[in-house]
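Before any comments, here is the structure.
Only one protein chain is missing from this complex, and each of the others stays in its spot.
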Amino acid sequence: MAHAETHDPNTPLEYRSETGRLNILGFWIFLGAEIALFATLFATYMVLEHRIADGPSPGELFEVKSLLIQTFLLLTSSFTCGLAVHEMRRQNVKGLITWMAITLGLGLGFLYFEIEEFLHFIHEGANIGTSAAWSGFFVLVGTHGAHVTFGIFWVTMVLIQVAKRGLTPATSAKVFITSLYWHFLDVVWIFIFTAVYLMGMVMHNG
Amino acid sequence: MKWDEFFVTGDPMIYGADVSIVLTMVGILFYLTKYKKWKWLWDEWLTTVDHKKLGIMYIVSAVLMLFRGGVDALLMRTQLAVPEAKFLDSQHYNEIFTTHGTIMIIFMAMPFLIGLINVVVPLQIGARDVAYPYLNAVSFWTFFIGAMLFNISFVIGGSPSAGWTSYMPLASNELSPGPGQNYYLLGLQIAGIGTLLTGINFLVTILKMRAPGMTLFRMPMFTWSSLVTMVIIIFAFPILTVALALMTFDRLFGSHFFTLQGAGMDMLWANLFWLWGHPEVYIVILPAFGMFSEIISTFSRKTLFGYKAMIWSMLLIAGYSFLVWVHHFFTMGSGALVNSVFSITTMAIGIPTGVKIFNWLFTMYRGKIQFTTPMLWSLGFIVNFVIGGVTGVMLAMAAADYQYHNTYFLVSHFHYVLIAGTVFACFAGLIYWYPKMFGYKLNERIGKWVFWVFTIGFNVCFFPQYFLGLDGMPRRVYTYSEESGWGPLNMVSTIGGFMMGIAFLILVYNMYYSFRYAKRETTGDAWDGRTLEWSTPTAMPPFYNFAKIPEVTGLDHFWRQKQAGKVEKLKAEDIKPIHMPSNSGVPFIMASFFFVAGFGMVFDWMWMAIAGMIGVFATLIYRSFEYNDGYYVSVEEVIETEKISK
Partner (left out) sequence: MRRLKPFFTFGLLMAVFMLSGCSDMIVLDPKGPVGAEQRDLIMYSIWFMLFILIVVYALTAFIVYKYRDRKNHKGYDPDNEGSHLLETIWWIIPIIIVIALAIPTVKSIYSLEGPPEESKDQKPLVIHATSVNWKWVFSYPEQDIETVNYLHIPEDRPVLFKLTSADSMASFWVPQLGGQKYAMAGMETELYLQADEQGTYEGRNSNFTGEGFTNHTFDVMAMSDAEFEKWASETKADAPELSKGQYDKLMLPGHVKEMTFSSTHLDWVDHATNAEYALDARERLGYEEKIPHSRAAKEEKKKREEEMKKLEESESESESHGDSHAH
């Protein structure tokens, strides 16, 4: 395990330690595995989408309002997350923490509306055991939601470390990695938004 | 849950197993306490992050699993030796072939290869450790705990019995209730985490930790094969993770992915399983190819023939491995077009494999071939693997596959590839790198006995099975009638199976014998090797591997240096302090929590599952807040270790 540190001021802080560089590369590769994971879940949902047994079809119950709120919250959070990393690059710990806190707030908001939506579906008689289609829906969207939940805890932990230790090559690499994770979840959501919700509603109504 | 459901009762063999497990446990505890080995165990092994020690632990676990899976195999062969045998009942037989398959693939073949990769690859690329030593320990312990969880099933709760492929709806709650199938799901899931992490770890290690001068096209073939394997792991294992999770949801939380009710789709499981399962076949064969390349080149005293073609053929195989999964169920009625396409892609995968065979043969051409045991295993590989290869092409012809499918023809085919490919490689690699791991060679004379008994036994066991298949004997039947006429060939097959069992025992004896009597190696270059792992001055590399990181100028750098008489002597002034990672007990503890969580899920005790998962997250948080940058090995200590005279 090499430990060389680069002190070139043009190198972003998170890339200055060997560990930081390796961890960031490793995390990119991990995201590759995550893509395979979500791709499998998407494929499963696509296959099962029309197998609704006696239950309602997903497209029947989707609601535009809740969907737009969730999408808006998550997309915005990705933007504020980007601002946080921008502040980190400027060595502004306070800016970093503030923007990240906003990101977390938006993430929590997203979760609130997602859970509310799930409860609504369950109220309407669609739960994980209703049909193959709904099993696929809850597990795909739920896996994304679980990722967001995990992300909120993770970012919080990293922020505590930044608050305690300030910005070092080690903490900044952690912040940067969590930001990659957060943006990735945003991208996955865009696919869910299109492939699950939009297509589902179009197919139901059109 | 009642006691007679919790403990497996009623079978004398199981009671025997209960007793022997308890006795072994007591024996180990007694030994550790009496000889005050607890601290040694904790400091040297349970908390280690050293890739060589982790590799050895992988291999030891894999050999144990080979024993377990082998016993399963012999029980099956005993039952099938004669028609209408009453040795095992149907349910017991079904459990045994299920655990045999699962254990051999997931808990034997893969960890054996990953163990050898762990020991060898960092040394071959001139690195002091892997990119993430801590994560490496997490990988090992999650694999180990997954294997243990799966293995206790035969005394607690009952083993899975739906086949290693676990086709739905047979594996559903309605048709296979109880903990058995859950063991399969959770054991594989937990071990799978470790495999995925290994994939990431070694991909980054190989990409980023190579010694200066070692460009991608100067890497040894085993490192190349590991690199390609890791890429397959990274894209294939998440599919398994999802498939297992979905079935777990079906069994524990009432979802309807693959069930009969709620419009579930059993074919989806078959597709997801083989979308992972076929790449998995290449995960366990490519490292084997890599090892044979090294061994054949070393003992032919000659550069590998067609180095670049070898690499391109591997990359092609890796790509193809994701495009052939449908050939596992041509009989599902997917239509002529689908079957034709997958027939052709499957046959096409034989092309790069054939190229590799010829390249190995021509590596020996104009060489100076020495018949050491690793080389014998490699030659045995070529001769036997080709049979597995050509029958694979026969199976790829969908129209004919309708007759081979689900028969002993198929069983024989995949044993010819997996044993003659993977198992031969594991033995060859183990013997080849044994001096690197333990400082002495295994006895060659006994080793040759192992080879001949095993190889002949292997052929006696599996060759007749092609004919049994063509005579209509389906796989997975627990007995057959006298009139079927399958008796004689089955008896022959069983005799072969026991020959393999005897060969395994001789191998274990050889380990003991060599431990007692083998001459200890005095240099690091036991076989007159070609690659960097042989360049360490001591037989077993020190924990930091290289006192000075080598600089590489070409393929087979070490061999060329030796030929030119220019092997560098280590000088005291070249040595700088070496940074190394600290040991950590967290991976072991985290894996233990995984065990608790997994066991809870198996029995559907959610309180226990949740408690276990809280433990897992607690260790994650602990690790996140731990800022341990490792430590430096002083110049004096390195000089002392390397025994350099000033």
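Every chain is named by a letter (A and B) in the order it is written, and numbering of its residues begins at 1.
By definition in this document, a residue touches a chain if its C-beta (ideal position, glycine included) is under 8 Å from a C-beta of that chain, and two chains touch if they have at least 3 such contacts.
This is a predicted model, so every value here is computed, not measured.
All shown chains touched by the missing chain in the whole complex, by label: B. Residue in contact with the omitted chain (choice from B:102, B:255, B:271 or B:300): B:300. In the complete complex, the hidden chain is touched by one of B:205, B:271, B:407 or B:443, namely B:407.
Considering B:252, B:393 or B:572, the position touching the chain not shown turns out to be B:393 (whole complex).
From the set B:19, B:41, B:216 or B:260, the residue in touch with the chain omitted from the display is B:260, counting the whole complex.
The chain not shown here touches chain B at positions 2, 4-5, 8-10, 90-91, 94-95, 158, 161-163, 167-170, 174-180, 260-261, 263-267, 270, 300-309, 329, 331-333, 335-336, 339-340, 343-344, 347-348, 350-351, 354-355, 357-359, 361-362, 364-371, 379, 382-383, 386-387, 390-391, 393-394, 397-403, 405-407, 452, 456, 459, 463, 466-467, 469-472, 474-480, 563.
Heads up, the rule we're going with is that only the chains that are shown with their structure count from here on.
With centres defined as mean CA coordinates, chain B is found 34 Å away from chain A.
Chain contact summary for the complex, chain B toward chain A: residues 128-129, 131-133, 196, 199-201, 203-204, 207-209, 234-239, 241-243, 245-246, 249-250, 253-257, 261-265, 268, 272, 275, 579-581, 621, 624-625, 627, 629-630. Across the interface of their complex, chain B is touched by residues 1-3, 21-23, 25-26, 29-30, 32-34, 36-37, 40-41, 44, 47-48, 51-53, 128-133, 135-136, 138-139, 157-158, 161, 165, 170, 174 of chain A.
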